[in-house]
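A single protein chain has been removed from this complex, and every other one stays in its place.
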Amino acid sequence: MNEETIYQYLKKKGASRRDFLKLCGTLVGAMGLFRSPLEGSDLLDPTIFESNTIQKIAHALENKPRVPVIWLEFQDCAGCSEALTRSQSPSLIDLVLNTISVEYHETLTAAAGFQAEANKEAIMQAYHGQYVLVVEGSIPTAGNGAYCTVGGRSALELLTEAAEGAAAIIATGNCAAFGGLPKANPNPTGAKGVWEIITDKPVVNIPGCPAIPEVFTGTLAHFVVFGSLPNLDDLNRPMTFYGKTIHDRCLRRPFYEEGKFALSFDDQGAKEGWCLYKLGCKGPTTYNACASIKWDAGLSFPVQSGHPCLGCSQPDFWDGGGFYQSQSAPLNSPEITAVGAAVGAGVAVGAAMAAGSAAQKKKVEAEEKRSES
Amino acid sequence: MNWNAFLEFTRGQLFNVALLFFIGGMVYRLVRVILLGWKRDRVPPAGSKLGGVVKTYLKGFLIWPFVPWVKRTFSRNQVMYLAGGLFHLGLFATILLGTPHMLVWKSLLGFGWPTLPLPIVDWLAAVAIAAMITLLINRRVNPVLKLISGPAEFFNWLFVFLPMVTGYIMTHHLWFPYEVLFSLHMLSVDVLLIWIPMSRISHFIFYFFSRTIHGTEFGKRAVNP
Partner (left out) sequence: MSTQTALNTFVKETGGWVASQLEACTRCGLCAEACHFYQATGVPEYAPVWKVDLLRRTYQQRFTLSGKFKLALGIDKPVSDQDLLDWSKYVYEACTVCNKCSMVCPMGIDLGTLIHDVRAGMAAADLVPADLKAAVELQLKEGSPLGVTDDVFDDRLEWVGDDWEVDMPLDKKGAETLVVFSSIEIMKFPQNLAAIAEILNAAGENWTLSSKAREVVNFGYYEGSRENTVIFLRRILDHAVELGVKRVVVTECGHAYDALRWTAYNITDVPKDLEITHITHLLAEYVSSGRIKLKEGSLNGGTITFHDACKIQRKGGHIQEPRQVLKVLAPDSFKEMTPNKEEAICCGGGGGVIAIKEADPNRYAAFELKIEQLENVGAKTVVMACSNCRLQFTDCVQHFDLDVKVAGLAQLVADALIE
């Protein structure tokens, strides 16, 4: 780690000035600042739309050192890291990753064991208050955090420690953002998202399963360039990418309006590309950029490929009803025993009232007999 | 609590509680009424009781809401008569033949059925909403309805109106994010489910009692019900 600027670093790696300006232009796109399909961009600082945006970004990169990043993995599958490194748009990702310096990453770090841990300690001290903390995976809180430890220390402890000196925290993937799969009922490990634990620092959530690489890098780029976090929604997701639902941007939307639905995965409707709502699509309530950025360099996304949206960028999507059950259906039907109990209670109370009524009738008749005699 | 969590609550736990309360409450009312005792009708019939029952249901289901067969009776109040019929038509078309609602039934009952295209259901829902507004105005204006309407009657109206109007706005993606309206729609449905056993909206069950009685009484006398 050194104090050279991003520009200097790139030049050392053999990039020309022309390459550098191309990077700046790409970054504008990555941040969703330039091309308007990404909704919510109007919520950004309007000055960045001025013609000299690229110059501004270039100016920032010329004067800023690469941002040190500490990447912690807890209860995760490394899927978000995988998605990022295996991205089909390597130029963009590489370029963005060139603006940062990943100092610690449990899966990628060359060093191992105590050496790696020692490096992390050193960076945390050296760049206290300057590094970006990226968290992947949820944090178990049950059993004093015993369900996930690294080097004998609990995830909870490691997160609290690393968060203390972080300039910004990015929770990538649904697990880190909202608890994800580990938090699914009955949540045996007491898994939580980062923002439930770290409440004194801004946490940006990049939910998804995995997070869309372009969304992650775009958000990171925003921090690198502007030194601040983008506008966030009420779930701390960048508005630029999470401002609209999958349903809003869906290419199958016209079929929904027409009431044309695929009823199974291989019927005529499915072949015609009709709406997947009846097959359980969670598009209407899922906020993410899948339908506009798509995956694999803009090739496709689940709904386009014929699979209903699972809602993976929403909290608790694992417990949001069956993946193939329509969203309008209740989350779960009452247990048959509960229904039985309700019916039983109804019968009991009803019978009790009826008995009371019968008693009243008898009383009236008895009174009448008495008055007659 | 964010809208996402609220939506899960309203279509999850709260819906379950409301549904159980609805089931229990309706069972309570049915049992309470049925156990009051029924006297056997010993009058020798002049016509077929069953025939009367069949006729009255056919009239009720097929003809009644649309053809003012009671000649002249509704000549003074056709709007109210039509509004009542159209409201029920729109309501049943929506909750039985609207795709999202059919899927609710499917998840609860285990089987589904074909549905109507959205634009048709949408128009019927709009008609039902318009009819409800008409009925409310009528309730405030008609002297008899003014006399017999208490707070409960207006709550009935409100608790039916809210699911309809939130559902309509939600379908059209107007003004609010989808999950906000979805949550409110579910919340209003939950409230309605809890309200039904305590109110006269339960007439959808007792209708079958009174219609059967009507058919029996008229059939017994060999009169068209």
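In this document, chain identifiers A and B correspond to the written order of the chains, with residue numbering beginning at 1 in each.
By definition in this document, a contact is a pair of C-beta atoms (placed from the backbone, for glycine too) under 8 Å apart; a residue touches a chain by one contact, two chains touch by 3 or more.
Because the structure is a prediction, the values reported are computed rather than measured.
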Looking beyond the chains shown, say which of B:W3, B:Y81 or B:F161 touches the absent one.
B:Y81
Contact footprint on chain B, counting only the chain that is left out
28-29, 32-39, 41-44, 46-47, 56, 60, 64, 70-74, 76-77, 80-81, 84, 142-149, 151, 153, 198, 200, 202-203, 206-207, 209-211, 213-215, 217-218, 220-225
If you put the missing chain back, which residues of chain A would it touch?
349, 353, 356-357, 360-361, 364-365, 367-368
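Heads up, the rule we're going with is that only the chains that are shown with their structure count from here on.
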How many angstrom between the C-alpha centroids of chain B and chain A?
41
Tell me, which parts of chain B touch chain A in their complex?
2-5, 7-8, 11-12, 15-16, 19-21, 23-32, 34-37, 99-101, 103-104, 106-108, 115-121, 173, 177-179, 182
Would you mind writing out the residues of chain A in touch with chain B in their complex?
234-235, 245, 247-248, 256-261, 277-278, 284-285, 314-316, 319-321, 325-334, 338-339, 341-343, 345-347, 349-351, 353-355, 357-358
